[in-house]
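Note that this complex is displayed minus one protein chain, with the remaining chains in position.
Entry: chain A
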Amino acid sequence: MQLDDLYRRVIMDHYKNPRNRGTFEGDAVTINLNNPTCGDKISLQLQVENNIVQAAKFSGEGCSISLSSASMMTDAVKGKTVEEAMDLANRFSCLMKGEAAEFDEYEDIEALSGVNKFPARIKCATLAWNALRKGIGSEDQE
């Protein structure tokens, strides 16, 4: 078991300096999700206008994997259409299943590929993405 496969430098960078952490003052869709098995929580806020995710912010408590994943996700979806955001979420699900997936528009995400070797941690990585799916209208959760 190689810890460095899980805790890559780019993940640690997002953990240490999370992007988009905080809350919006103005109008936003808010999704609160828990990971009941471990107590992690995320509150995701999305500003969607004209079918485009204008901005995303998150707050909550979690481990390095869940917080870095939230940081990357909120960065990656910015400026994407709802369909593009959903496509990202689908590709992220593939990544967690150990299937090949590319994130040319936001390569940091690929650093999370090591998570699939740590089955107990997959739920940490997918929490923010499940919140995204809820927020943009798909009830399907992976």
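In this text, a residue touches a chain if its C-beta (ideal position, glycine included) is under 8 Å from a C-beta of that chain, and two chains touch if they have at least 3 such contacts; residues count from 1.
Assume contacts and distances are computed from a predicted model.
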| item | value |
| --- | --- |
| Chain excluded from display, named as in UniProt, from "Ring-1,2-phenylacetyl-CoA epoxidase subunit PaaC", "Cysteine desulfurase", "Acetolactate synthase" or "Branched-chain amino acid ABC transporter permease" | "Cysteine desulfurase" |
| Hidden partner chain, residues of chain A it touches | 1, 3, 6-7, 9, 12, 15-16, 37-41, 61-66, 118, 120-121, 124 |
